[in-house]
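Step one of this worksheet: look at the structure below.
A single protein chain has been omitted; all remaining protein chains appear in their positions.
== subunit A ==
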Amino acid sequence: MAAPYEHTDDSVVVIIGSGAGGGTLGNELAQKGIDVVILEAGARHEYEDFINDEWASFSQLAWTDKRMTSGDWRVATDFPNLPAWIVKAVGGSTTHWAGASLRFQEHEFKARTHYGALDGANLLDWPITLAEMEPYYARAEDKMGVTRTNDIPGLPGNNNFKIMKAGADKLGYKECNTGHMAINSQPRDGRNSCQQTGFCFQGCKWGAKWSTLYTEIPKGEATGHMEVRPNSQVLRIEHDKTGKVTGVVYADKDGNEQRQKARIVAVAGNSIESPRLLLNSASSMFPNGLANSSGQVGRNYMRHMTGSVYAVFDKPVHMYRGTTMAGIVRDESRFDPSRGFVGGYEMETLSLGLPFMAAFLDPGSWGRSFASALEGYENMAGMWLVGEDMPQETNAVTLHGTEKDAFGMPVANVNFSDHANDLAMRNHAYAQGSALYDAVGATRTFPTPPYPSTHNLGTNRMSEKARDGVVNKHGQSHDIANLFVSDGSQFTTGASENPTLTIVSLAIRQAEFITGEMAAGKL
């Protein structure tokens, strides 16, 4: 049973956000008997309510509240108020994600050591190693039911994967398969197996793809130690004169301000909202925002080097049938500066339906060339290119000077410009993706620019030293002992892998730390 807690109950852990980080942390704490209140800005839509329709689903799930953009990235021109395609709903972006669940590599936890001092890059090693993370990765993979782990078979390959595999073989790539996916290839954990429906991004109506919405959250609620409050947008975090946080002020479903007391506050609103909230919680004691003595809150915003390659063939493909991210090539995900850049990238199949293909293939483009590209839709295959981008101090989430949301809270501005390393990697990835499809007989290929960001990372980064980042190796803020960050904003660097598995693993680890500190009387 979901446990309702009083606003005045200052014994609860308040978690802001219910996605991969917040939802997992909440359940892990509740399982240990710790009382948790999760405040979620979005509404609660159960999985049977999801919609197999791109624009209708976007209206249902996406965070469409105004955001601003700046910098030289193309998203700022094409989608000036939509820097990110992430979710505002219970379950957060785990409703929308594709399911790819890859462990980071050893060298990626030590980016500064391996990549060196790149001009303009604010690189740092993680204060945590792969060896330390491995047990938590293992627990996350089991929790999420990741294919190719725990004796779970891989998913069957769809048409889009078969094209990728044929091209990968021709190019001599060795690591191509249907991936490590948190999508059930067989019924598991009370959930269905994948029915190859093709609307992973719109929320899995079968519940086959792991999402906190129908795993961590109901499991946490069932303990009697967790309450989820949807439609509750946190506006600021409060603290006492000793500098400890004491609770949060949020706008409830009716737009009224409420104050929820807390013993501990964990911020997990994704890498745009989390720094926005910390910055908006500035006080006379913390004039630059909470947990910001380093000045790094909001900085080092990363979004992965992304891009896509779509290709048209002379015969039908029907790429939209089946798992959206149906396969992967991992050969380029390695440290090999001889390619002209540091870091690596993954090649992962991707498909968009016709409405989103029209919007994202080449935003702003028009005329017969564009129209004829779409007319090749039935014969199209596609892949997403996702690689490690460089943290840069000037790529930052800040509070906008004049624009405010419905509750009077300044909206976030997302400033981003590609680093030269990002550009070199993208060009390499475009060339390799096109070559892969050319090897299978593509008649036309489209190097497609990055979409609004789905992987938002790094804006409250983890660091060994307090001067270099916002949180320590447990996601605990350097400045305030009972303030935590529990989402991808704590990433020191982005690595080349999709971030969710690492976010979940860090949340499991963080729950263990918080439980221990509470038991020891330190929190």
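Heads up, the rule we're going with is that a residue touches a chain if its C-beta (ideal position, glycine included) is under 8 Å from a C-beta of that chain, and two chains touch if they have at least 3 such contacts; residues count from 1.
Definition applied: contacts and distances are computed from a predicted model.
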Name per UniProt, for the chain absent here [options: "Thioredoxin domain-containing protein", "MaoC family dehydratase N-terminal domain-containing protein", "Molybdate transport system ATP-binding protein" or "Twin-arginine translocation pathway signal"]: "Twin-arginine translocation pathway signal"
Chain not shown: contacting residue from A:Ser101, A:Asn122, A:Asn158 or A:Thr459: A:Asn158
Touching residue (missing chain; options A:Gly198, A:Gly298, A:Gly387 or A:Pro449): A:Gly198
Of A:Ala76, A:Val440 or A:Ala511, the residue in touch with the unshown chain: A:Val440
Subunit A residues that touch the omitted chain in the full complex: 52-53, 55, 156-159, 162-163, 166, 194-199, 205-206, 315-318, 320-322, 353-355, 357-359, 364, 366-368, 370-371, 374-375, 377-379, 440
